[in-house]
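One chain of protein is taken out of this complex; the other chains stay put.
Read from first to last, the chains carry the letters A, B, C, D and E; within each, the first residue is number 1.
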Amino acid sequence: DFLNALNEVRPAFGASTNDLERCRLNGVVDCGVRHEHIYKRTMLLAEQVRVSKGSPLVTCLLEGPSGCGKSAIAATISAETMIGLNESTKCAQIVKVFEDAYRSPLSIIILDDIERLLEYVAIGPRFSNLISQTLLVLLKRLPPKGKNVLVIGTTSEVAFLDSIGICDAFSVTYTVPKLQTEDARKVLHQLNVFSEDDIDAAAEALNEMPIKKLYMVVEMAAQGEQGGGAEAIYSGSEKIRISHFYDC
Amino acid sequence: DFLNALNEVRPAFGASTNDLERCRLNGVVDCGVRHEHIYKRTMLLAEQVRVSKGSPLVTCLLEGPSGCGKSAIAATISAETMIGLNESTKCAQIVKVFEDAYRSPLSIIILDDIERLLEYVAIGPRFSNLISQTLLVLLKRLPPKGKNVLVIGTTSEVAFLDSIGICDAFSVTYTVPKLQTEDARKVLHQLNVFSEDDIDAAAEALNEMPIKKLYMVVEMAAQGEQGGGAEAIYSGSEKIRISHFYDC
Amino acid sequence: DFLNALNEVRPAFGASTNDLERCRLNGVVDCGVRHEHIYKRTMLLAEQVRVSKGSPLVTCLLEGPSGCGKSAIAATISAETMIGLNESTKCAQIVKVFEDAYRSPLSIIILDDIERLLEYVAIGPRFSNLISQTLLVLLKRLPPKGKNVLVIGTTSEVAFLDSIGICDAFSVTYTVPKLQTEDARKVLHQLNVFSEDDIDAAAEALNEMPIKKLYMVVEMAAQGEQGGGAEAIYSGSEKIRISHFYDC
Amino acid sequence: DFLNALNEVRPAFGASTNDLERCRLNGVVDCGVRHEHIYKRTMLLAEQVRVSKGSPLVTCLLEGPSGCGKSAIAATISAETMIGLNESTKCAQIVKVFEDAYRSPLSIIILDDIERLLEYVAIGPRFSNLISQTLLVLLKRLPPKGKNVLVIGTTSEVAFLDSIGICDAFSVTYTVPKLQTEDARKVLHQLNVFSEDDIDAAAEALNEMPIKKLYMVVEMAAQGEQGGGAEAIYSGSEKIRISHFYDC
Amino acid sequence: DFLNALNEVRPAFGASTNDLERCRLNGVVDCGVRHEHIYKRTMLLAEQVRVSKGSPLVTCLLEGPSGCGKSAIAATISAETMIGLNESTKCAQIVKVFEDAYRSPLSIIILDDIERLLEYVAIGPRFSNLISQTLLVLLKRLPPKGKNVLVIGTTSEVAFLDSIGICDAFSVTYTVPKLQTEDARKVLHQLNVFSEDDIDAAAEALNEMPIKKLYMVVEMAAQGEQGGGAEAIYSGSEKIRISHFYDC
Partner (left out) sequence: DFLNALNEVRPAFGASTNDLERCRLNGVVDCGVRHEHIYKRTMLLAEQVRVSKGSPLVTCLLEGPSGCGKSAIAATISAETMIGLNESTKCAQIVKVFEDAYRSPLSIIILDDIERLLEYVAIGPRFSNLISQTLLVLLKRLPPKGKNVLVIGTTSEVAFLDSIGICDAFSVTYTVPKLQTEDARKVLHQLNVFSEDDIDAAAEALNEMPIKKLYMVVEMAAQGEQGGGAEAIYSGSEKIRISHFYDC
C-alpha cells in the first residue's frame, strides 16, 4: 500500500511541474468572469493569511466537474505566491507536509484531487478512513504561534467530501464552473484555430463543457478527417472545418 | 495506525496550549447567558468532584455544532482548576491518561472531539470500536479509593455518540449553542470592528452562527474588497463597511 | 487487542474490590421487594449448586437497565458465599477462569457486563464472535465429575444477548428493575438527606430511576446552588432544599 | 483462533465422557415413542454401514431444539457400537478425524453441535466458511475402498445449516422432538420425585419442554422454598410439593 | 488456508480414482436418453479439440442438481479419452494444472464441483474471488500454438456461477437432469432388486430423483425393517418388499 502510495503521490499533491510549465507555454487562457472571480477570491485569502494576526489557518476548497480548471487555479496561485510546494507520500507524507509548513512563517499547502488522496471509489462507497481522519484533524489544527498557513483543496466529488465532513472542515468553498458559450468563445479566440465566421457556432456547440474536454475536441478536429492536418492548423495557415468539428 | 495516532493525538486530547494562549490574548469574550450557564454548571461539577466523598467519578459531555466554543469552555476550566492536563496517543494513551489521573487525589481529563478520537466517519458509519469499548469501560470504572476524577468530553456528533452508548456513559450532557443575534451583538461590541450604527445589522446577519465562523467572516470582511485593509481595522482607525461585510 | 484486553478485564469481570468496599461503607441499602426477591432467588441457586448432585452447572443472568444494581447483587453474593472470584483477560482469560473453577469442588463465576466482554456496540451491530463462541461453549460445558459451578452474568443489553443465543445458554434469567416511587422512598429514608416532609415529593420525582442515577442526582443537589453545601448535608446538619433538587 | 479452538473442541466433538458416565448413572430414561423411533433408525444406519457393500458413507443429521436429547442419542450409539470416538481441534482436527476413520474398516464420527463447530452466530449471520467448506467436502468424500463410515451430526440451528447447504450434504435428517405431556409423564415416573397424584398435573405443566429444562425445573423444585430440601426428595423420603413446583 | 486447501483439493478436482473404480464394478448403468445425449455431446467436444485446428480451447460446463451424475459423466470421459488427469491444490494448483496441460498436445481438465473450488456458500454470498478471477482468466486464455485443451466443469450451483460470469466463460453448458420415471425404471431393471411386478410402482415413486438418492433409498430398503436383509437382496435370492420400500 505504502510503496504504491509513493508512486501515486506526486500527481495527487498539487499539479506537477510539467503541468505548470505547459500552462505557461500556452499562456494562461482567460476563461471568463466566473473563473476570474474565483481566482481573485483565492488571492485575497492568500493575502489574509499573510497579513492578519487572527487567521493563522485559512482553508479553501475548489470544487467543480472534472477538467474545469481547478488544478490550474490552485497551481497558478501557489506558483505566484510561494515557492516550494510540499508534495509527499500519503498519510505520513501529508502530516509531514503540514509540519514542514508549520516551520515557515507563511505557507500554502495544495491538496489536489482530495478524493484521489482518499482513494475514494463510488461503489460502497470506499475510501481511506485513515487519511480522512488525518485530514479532518489537520484542517482544524492551528499552526504554532506566528506561523500562518493557507490550505487549498480541489475535488470533483464534492458531495462525497461533504458526506464525510471534509467540506465543513474547510473555511470556504468555491465552485469552479464549466465553460458556458460566452466563456468558450473567449477561449476559442485565444486558440485561434477557427475562422472568425465559425467561432460563434463552435462556441455554441461547446456550451457547458469543461476546458479540458474543449482542448481534446479541438485537437481531434485539428487532425482532419484523414489525419495529418494538425500542423497546418496550429501554424495558423489553415482553420478547422466546422463541419468536421461537429463530428468529433 | 499507531504511528499515525501519535501525530493525531495532541489536538484530539484537549485544546493545545497554543489555543489556550490565543484565547487569553484576545481575552475571553462574553458569549451570552447560555454559554455562561454551561460554564458555571461545569465549574460546579469540578467543585463536586473535589469536595464530595460519594462522587469519585463525574463525567460531563459538552455537545454542540462545530465551532460553537466547546473546546474553549473545556480548556478554560481545565486551565483554571487544575494543572497538568493529560494528553497522549489513542487507546493505550487514553488508558494511560486515566491511570495517571488515578494517582493524583483530584484530576480533570478532557476528551476533546470524541468523534475524532473514535475516528468516526458518517459513511458506514465507521469508527474504532476498540477505542469506543475502551472509553465505555473507562467512563464507568471507579477510580481507586480516595482518588477523584472529573471527565469532560466534547463532541459535535452527539447523535452518533448516543447511538453507540457513549452519551449514556456520561453522568450529564450540556448542549453548547450557536450564537443568537443578541449573543452576536455582545461579541461584536467586544471586537470593536463595526461602527455603533452597523452593529445591530451585523449581529442580525450573524444569527445562529458558531463563534468560530463569526471570527472567520469578520476577518474576511476586515481585509476589504481589494485586500490590505485589515491593519487599519484592527488598529481601530477604520471600521468594516457593512455593505462589504454582507458580501462575505 | 490483547494488551488492551488486559487493561479492560478487571472491571469487566465482576465488580472490583473497591466497589465492594464502597458498598459496605454505606451499608447495603434496601432497594425494595423486587430487588429482595432476586437476591433470595440467586442465593437459592448458589445453595442448589452446593448441595444437589444433579446440577453440576447452573447459570443465571441478571439483566436490567444500566445502573439498576445488577453488579451490586452479583458482587454481594460472591462475597458472601465464596472467596476468590476469578477475573482475568478476555477469551484466554475467560477459559482460564472456568478451568480454575473446575478445580475447586464449588465455584462462582461472575461475568459482569457481558456486552462489554463481547465488545458490543449497537451500530452494525459489532461484537467479538470469538468471545461469544467461547461463552456459548463454556456456558454449556459440564464441569468434571464432583465439581460444581454457578455462573452469574449481568447485562444491560439483554435484547442483544438474546439475539446471539447467549440468553438461551443461561439456565435462568432475572430482570433487575429500576426503582419505583416506593423503592426510592425507602432508599431516601436510608440516605437521610431530605426532611421528612420532602421525601414523598422527592421519591415521586425519582420514579423509574436506576439507583445509580439517584445517587448522582442527590449528590448534585447536595452541592447547593453555589457549591460548597455538601458537607453540611452529609453531616446531617442541613437538608437538601426540594426546590433546588428539582433543578438537577 | 487456533489455540482457542483447542479449548473448544472437546465439547464440540461428541459428548464428553463425563456426560456419558452421568447418563449411565441415572440410567437411560425412556423419553417416549418418538425418541425411541429415532434411536432405532439411527441404529439401523449403523448396521447398514457395517454390512452393505454399496454404502461406504452414510451421513445422518439429528436436529431439534436445544436440550431435547440429541447429544444423548448420538453418544449412546457411539458408545454401544464402536470404541474410540475421534475428537480434536477445529478444521485440521476435523480432517484428521475423518482420515483416522478412513483407516479402520468401520467408524462412527459424531459432529456434535455443528453450529458451534462453525462458530455460528445469528447476527450477520457469521460463521466460519473455512470449516463449512471442509465439512461440505468431507461429508461427500467417499472413504477408500473397503472402509465404511457413519457420520452423525447434531444441531439446534437446522434452518441455518440448511441455508448453507449442510443439510443437503447429509443422507438423512431426523428431528428430535421436545417432550409432550405423555413423554414427560413417563420421565417423571422414572425420576420418582412426585407423588402419584401430582404426576399428571406436573407432566401437563411440562408439555413441549426439552428434557434438559425438565431436569433443571425438577432440581429447582426439589430445593424447596427455603433451600435444603433436595436430599429428602432424592432419597425418596419426601416428594416435591406440586404448588411449589408451579413457582419454578 | 493453504494447508487446508491441500486436504480439500483431491475430491474437488475430478472424481477420485476410488469413485471411478466403484463405477466400473457395478458397471456403468444406463440412465436414459437425456444422460446419453449429454454423454455423446461431450464426447464430440473431445473429438473437436483433438482434430480441429481452429478450436485450441473448448470449455464445457455440466450443471444439474446434486447427485444427478455430473461427476460420473466427467470422470468416464476423462478415463476413456485420456490418461493422467491433473488434480492439485487450489489456485496455485489450478494454474499448474492448466500449465501442465499446455505442455501436452491434447489434454482434458476436469473442474469438479466448481462451487466447492470457489469455497462458495449461499449466505452473503461468500466465495473466493481470487479463485474465481483465476478461473475467469484461465477459461479464456488460449493454449500455446499446437496445444489443445478441453475443460469440463461440473456444478450444482449454476445460478451462482452465472452471477459471477463463470458460465459465460464456458463455451457450452449442458444440464444433467434428475431421473424421471422412465429413467428410474431402466436403472431399477439393471439393479435387479425388485420383483418385476413392483418395478413400475417403485420407478413411479422415484420420479425426479437424482441417481445418488436412488441408490441411498434402495440401500436403506434392502436392509429390511429389522436390518440384516441386505445380503439376501443383493445375492438375488430375495427382493425388496415394495411396502417397506415406501417407508424409506
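The rule we apply is simple: a contact is a pair of C-beta atoms (placed from the backbone, for glycine too) under 8 Å apart; a residue touches a chain by one contact, two chains touch by 3 or more.
A quick note: this is a predicted structure, and the numbers were derived from the prediction, not measured.
Engineer: Of A:116, A:185 or A:239, which sits in contact with the chain we cannot see?
Structural biologist: Checking each option in A:116, A:185 or A:239, the one touching the absent chain turns out to be A:116.
Engineer: Which residue among A:36, A:99, A:182 or A:231 touches the omitted chain?
Structural biologist: A:231
Engineer: Who touches the missing chain here, A:31, A:209, A:222 or A:240?
Structural biologist: Answer from the full complex: A:222 touches the omitted chain.
Engineer: In the full complex, which residues of chain E touch the absent chain?
Structural biologist: The missing chain touches chain E at positions 43-44, 47-48, 51-55, 58, 91-92, 95, 125, 127, 129-130, 132-134, 136-137, 140-142, 144-145, 163-165, 168, 171-172.
Engineer: Mind pulling the chain A residues that touch the left-out chain?
Structural biologist: 1, 3-4, 7-8, 11-12, 16, 18-19, 21-22, 26, 66, 116, 119, 121-123, 126, 215-216, 219-220, 222-223, 227-228, 230-231, 234
Methods note: only the chains that are shown with their structure count from here on.
Engineer: Using the average of all C-alpha atoms in each chain as its centre, how far is it in Å between chain B and chain D?
Structural biologist: Each chain reduced to its C-alpha mean, chain B and chain D end up 60 Å apart.
Engineer: Taking each chain's centre as its mean C-alpha position, how far apart are chain B and chain E in Å?
Structural biologist: Measuring from centre to centre gives 69 Å for this pair.
Engineer: Mind pulling the residue numbers of chain D that touch at least two other chains?
Structural biologist: As it turns out, chain D has no residue touching two or more other chains.
Engineer: Counting only chain pairs that touch, give me the topology of the graph as line, ring, star, complete or other.
Structural biologist: Its topology is that of a line.
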